[in-house]
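Removed: one protein chain of the complex. Kept in place: all other protein chains.
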């Protein structure tokens, strides 16, 4: 246990991930660096306004292209001035007499989409993208207060996703803020449904949580409609309706900067009878406090997994989504079409909340 | 040599080790974390006053239980509120409908003993302890000044034990404090005796050391009785009688927090004609200075072993105990009953001091 190592995680490269926000990718002459599962990526916005992304290594001498600068639509290496276009082709090779571009000299390129203020990349460079990135359903909807926030957690995508969608821990780690650990608990029914692209839990009969956030939003109690969803390979979504007036959708695109380093691009959409000017200053600090509690715990979890060299992970029935998320990621990372992976799974579970 | 790694050490898990002092394990609601050969251990004191220790990893999601809190006699995980008793059994599993405890959900438990102000653990969790921990013979004896001190060294248990019991280095590393490197040395006889549980050196004919400590204790010189002992798997003991009146027993239980990180729980017992109020303020700072010289050197030794990837360790006859300690630890770590390991070994060596 002296030289601990974190075990490998399932890496799904064939999928869409957020690399940065549109704001982070300005129009300056300096490219930016991001990473996906440890692979450094250089991003820049060409003179034509289009974002571009390459593997962040000049094929010539391994220097990060992000150390260079933007020249028109190209990125230029700082070392010998090689210039690459958005496809990774060499458009200029100073000093050389002859053709600049040759296949061996090209940098690998990522397919990008820019939408809803995010720059998404197909995770596998130089390959054919499939489908389109996730659209946040309430990110642009009139009548909703929308708050965006970029956060980081020192944990795997899977651990962050499970944590974001897990109900039982809220009464302990966030005791008093959202739910409470009370002697008298209510038994509710949870319907779980898993398809190859998504796993969802629906909570039936859940009373309004007793913590501070819920009491602010719905002082009179009321019936709760509650869904937790994971969309492959990286989106978590918690949807709450409290009474008639309150609708909260807490989503985030999770980007595995590395196996155990996850960036959360969160989009919180709230519709409530309270004015936005009242909701935002109360809800945002509470949400950040809750996230910081999760992030601190997840970092300790990662550290322990490293110390022991593996994850133990003994699950029970009330770990509703985590084990399914791990299955979906594992199957997809193997790239094979397993029979079990194609089937729709449904179950009902009792839980005391 | 670019990516150096420290070589493995013999790990004797089947033995008693000090994990903390009784004082360090208070009655608060926060557990503490210690480690043994790199394995994190959570310790707490239940409402009944009894100490308890488990492997510091919640079986559910790998979160350190030491990040949680004490609930009555149990420790509670901070993540989902699982509660464990001193055997590692699950006493509460919130949200789950059904039985909390199942063998797969249990944490591994350490057998403990609390005596003489120390909490000892059998190093192998969930296994049958054998025998009892070492008793410091002069820790509670009337007429003795007893000083306790917890220290750390960045070196293996074996290197720390050899260093603590080694005579020749004192004239160099601690020159002037204890012994001196003089041109005129005295030839003395050393009797070495090794049994499976202990190795001891007796020094015959040793004059009173010429350094500062010895001159304070025995200004008139006198005959020296001197034993150095290692008790398996972790106790070092240096016993000195100087003349009629002075008796010093310098012992320490060594705890391998990791392969190359050793905690020393030292117990120094002194009987002398000088009053304790005089001895303590002189001897304690000198002892700490000597220890700090050893600790700095041992850290450099460890660093060099890492750089070279292995220990060279060319021993001579006057390395009286170190090679025997390594044999005892190596044999015990293999868990087999070798013929050689069962035999009693005796030798006489000449040494110039």
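By written order: A and B. Residues from 1 in each chain.
Operating definition for what follows: a contact is a pair of C-beta atoms (placed from the backbone, for glycine too) under 8 Å apart; a residue touches a chain by one contact, two chains touch by 3 or more.
Because the structure is a prediction, the values reported are computed rather than measured.
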item	value
Residue of A:63, A:151, A:192 or A:299 touching the missing chain in the full complex	A:63
Options B:18, B:96, B:171 or B:224, residue touching the unrepresented chain	B:171
Where the unshown chain meets subunit B, residue by residue	1-4, 167-169, 171-173, 181, 185, 187, 297, 300-301, 303-305, 307-308, 311-318, 350-353
Positions on subunit A contacted by the hidden chain, ascending	5-6, 37-40, 56-57, 59-64, 67, 76-81, 93-98, 104-105, 258-260
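Going forward, only the chains that are shown with their structure count from here on.
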item	value
Gap in Å, rounded to a whole number, between the CA centres of subunit B and subunit A	47
